[in-house]
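The structure appears below as structure tokens.
Removed from the display is one protein chain of the complex; every other protein chain stays in position.
Letters A, B and C mark the chains as written, and numbering starts fresh at 1 in each.
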Amino acid sequence: MTEAKTNMTRKKSRKQSMFLAVLKRILKNPVSCIGLIILLILILSAVFAPLLAPYSITEMDYDSIYALPSLKHPFGCDKLGRDLFSRCLYGGRYSLSLGFIAAICGFTFGQVFGIMVGYAGGKVDNIAMRICDVLQAIPGNLLAILISTTLGSGFGNTILAMTVGGLAGSVRSTRAMCLKEREMEYLQAAKSINCSRATIMYKHMLPNIVAPAIVGTTMSIGGTIMGAAGLAYIGLGIQPPLPEWGAMLSAGREQILYYPHLMIFPGLCIAVTVLAINLFGDGLRDAIDPKLKD
Amino acid sequence: MWKYVTRRLLWMIVTSISVAILIFTVMYFVPGDPAQMALGTEATAEELNAYREMLGLNDSFLVQLGKYLYNTFIRFDFGTSYAYHTPVMEEFASRLPRTLALGWICLIIDALIGIPLGVTCALHRNSIWDQGFLVLAMVGVSIPNFWLALLMVMLFTNKLHLLPSFGIGTWKHWVMPIIAGSLSGVAMNARQTRSAVLETIRADFVTTAKAKGVKAHDVTYKHMLPNALIPIVGGIGQRFGSAIAGTVVIETVFSFPGIGTYMMNGITARDYPVVRSCVLVLALFAAVATLLTDLAYGFIDPRIKAQYVNYAAKKRREDQA
Amino acid sequence: MEEKNALVEIQGLKKYFSSAGGINHAVDDINMKIQRRTTMGVVGESGCGKSTLGRTIIRLYDPTEGKILLDGEDITEVRGRKLRKVRERMQIIFQDPYSSLNPRMSVEETIREPLKESRRFSRKELEEKVDELMDQVGIEDRLRLSYPHEMDGGRRQRVGIARAIALNPDFIMCDEPVSALDVSIQAQVLNLLMRLQDRLGLTYMFVTHDLSVVRHISDNISVMYLGQLVETAPTRELFRNQLHPYTKALLSAIPSIDIDRPMQRVQLKGEITSAINPKPGCRFAPRCLFATEACNQPQTLTEVEKDHFVSCCRVNEIN
Partner (left out) sequence: MEQNENFLQVRDLVVEYTSGGQVVHAVNGVSLSLDRGQTLGLVGETGAGKTTIAKAILDILPNPPAKVRSGEILVDGQDILKLSEHEKLKIRGNKIAMIFQDPMTALNPVMSVGEQITEAVLLHNDFTRTQAEARTVEMLEMVGIPGQRYVEFPHQFSGGMKQRVVIAMALACDPELLLADEPTTALDVTIQAQVLEMINDLKTKLNTSMILITHDLGVVAETCDNVAVIYAGKIVEFGTKRDLFKAPAHPYTLGLFDSLPKMDDDSKELHPIPGLPPDPTNLPRGCSFHPRCPRATEACSREGEIPMIELSPGHFCRCIRTGGNN
């Protein structure tokens, strides 16, 4: 009993140590470390926006309409006199959650169906790939624009639009990895000891192809955030008065000549967020698969 | 080889038709009434109905779809814009070349600057230059193109009065859209080239070349690069679609009279024929780009070329088995 | 001896794949009997279908045609629960100890999995069985939680062997189990396999291209060429008296470590072709020094001497 227990803890510590090893390698790389820190700050400030924001996002101060950045309003105020800094803080909630939710949806869908298609092969594979062909024939962001047009603007619809735009690609890349992995003999071994199809697919194959998919998904979050902001910018994504960065940027462009801060700060938020995620993702890739790096 | 190309072209037609059906179906469910948009809120029910009848909007879904497909693929007629009352084809004649030119120029700049940069980084890997440039490339990938566009407008138009911020006419009108459209591509090409070259550095055939006494320079350009080019070409092909679609946003920022602005106007005006045709045409060009990159693979890599040659024969045998 | 029922018997077994160049006759009309507690060595060059043959027998691949009998019972078509039973009785050891173990599973998990899948053991029994198996194949207990990439090829191969013997199979198909290992490690694994055979009463089919290994471990040897059996005989007999021209060439090609007695080499023309859309007749004929018109007719495996079968129409003229 005690022996089993120590065994269990030993096992746990081993799994943990694998995770720790990856984390250690990320922290060893200064660039990805910076990315991680910025990302954590952004996430925390989005989560605790109500505590951190100096003003309410709807509070209009008629004396500070188009106020330039100052100590009172670090990012200045918009045309209704609302504090831009507070709005940018809240904006992180939309962009980040949108990016992460869309990424997780895409990841889950891609893994589940990609493995199914890749492992099944034959007719199933053929049909699925033809469907992907059609979906991929329309460039992802164009598809997102189309879907947004149809469904209308809003948070949920934007997530859906961004997810669908990337689905075919993620199924296809998972499938490609499956096909490569399918050559490995340990899958035949699993078959020979009576593992069921589901066991082979999800217990044996999945853990071996999930690492690159996690990296890919992480890297895709940045693109998704940027794409969603782009949708909002052209008036199809999340709409004002919600404080979404792209929408704020879009509203700010009208006054670009006299009050450029209205467009600079939301844009900066997007750029910094995307950069942080990309830097972290890059480090994650090197950490998970050291052989990719030199 | 030609058999393969023919097959691919045929398959492209099938895909285009499927895409057309998909777009039509999606657009069919778009809320909003084109008649209402065209005639305004003052129009009576009879007027609206007559207008809808004229546009064929009162037919059933299948009839509309059939007519649309017939017109598009048999008569090559993209219909008439609800808003401008001009044939879509006519607008395309002037707008399409601009969008394609913008897209292609961006893509060429991506390759011309990105690939040499990537090779240089790989050869001086882990030097300060390499590390610094990697971070810089990451920044380049992370800046939203529409924001970059606005920043440039602020600087070059509003502050320096060097470049016009919208419209078309002189070469100056092209400068900012091209920069905004190619920055991320340059960065991505450079990063991808770097890792592709690094991948080949350890390849056995590179050791063979060294053992033959080939000069370091020739090892890089005659042995490593041609092999590294294979994934790079793939990356460029993949990005072509999004590059073309990306021009939609850039065109909107600069009011650049191409397919993108046309489409955005169409979306606001519920101008179905315009939106449908724009998406279809952009998709078609993306498909052509994919085909071109696949063929380029064949030129670079004899193994893939051999696959193309055997493709038809293989398919036939598979069908029999 | 012959009266006894063979543990594994295959009749007219065929396995075709469709490939880029056409239909690959990887295994083409093979008959074989493997007696209980013996080792059948299957030798041939890469691409001759020996590995496919083994995997078809243990039902990893579905045969195109023919029959597989296990203990006299036809298992060619069994499915579902019956197939699970069959797989428990027939196991496999793979060539490549790198790709045959799941890189994300520890030694313990890998060995426990077949036991768990059989759903016959309690938790406690599972642990005991794993201990016992690790002991049996000689893996130190401290490696219990190691992952494949932390071990050398020999140890990995031992893990693969433990997984194969976990459910007390009768028959194990060994697919080049030692060819990826260095000589000293190879000898350790060969000794282990032979010891397990004695102790557990196993029957092996030993697929390899290494003739000295196959000679060491096998009771009977079958030689394959491009999907077909060309010669089969008891080991001693085969090494003493090869009858098929391909077997002669194959045996004479082995570099000998006896520097005083260099082998008289039978040179072969050309290289092994492929089993894709083969012509009827002897597939070795294009490389054979003795080929004549008659070789273009389909060949049959005939018993030339006691227990010694050859598939060559000119066997009497050549020898």
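Criterion: a contact is a pair of C-beta atoms (placed from the backbone, for glycine too) under 8 Å apart; a residue touches a chain by one contact, two chains touch by 3 or more.
Predicted model, so just to flag it, every value in this text is computed and none were measured.
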Touching partners, among the displayed chains, of the absent chain: B, C
Contacting the left-out chain in the complete assembly, out of B:L69, B:I105, B:V214 or B:L284: B:V214
Absent-chain contact - pick from B:D77, B:E199 or B:D301: B:D301
Listed residues C:A187, C:A291 or C:I318, member touching the removed chain: C:A187
Touch with the omitted chain, as defined above, among C:E77, C:D152 or C:E305: C:D152
For chain B, residues in touch with the removed chain: 202-205, 207-216, 222-223, 226-227, 300-303, 306
Where the unshown chain meets chain C, residue by residue: 45-46, 152, 154, 182-188, 190-191, 194, 209, 211-213, 215-217, 236, 239, 249-250, 252-259, 262, 265, 267-268, 271-272
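Throughout what follows, only the chains that are shown with their structure count from here on.
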Distance from the mean Cα position of chain C to that of chain B, given in whole angstrom: 53
Centroid spacing, where centroids are CA-atom means, of chain A and chain C in whole angstrom: 49
Touching residues on chain B, where the partner in the complex is chain A: 11, 15-16, 18-19, 22-23, 26-27, 29-31, 125-126, 131, 134-135, 138-139, 141-147, 150-151, 153-154, 158, 195, 198, 241-242, 244-246, 248-249, 252, 264, 267-268, 275, 279, 282-283, 286-287
For the chain C and chain A complex, residues of the former touching the latter: 55, 58, 60, 84, 87-88, 91-92, 94-96, 99-104, 106, 113-114, 117-118, 127, 144-145, 160, 163, 166-167
In the complex with chain C, residue positions of chain A that touch it: 4, 7, 10-11, 14, 183-186, 188-195, 199, 204, 207-208
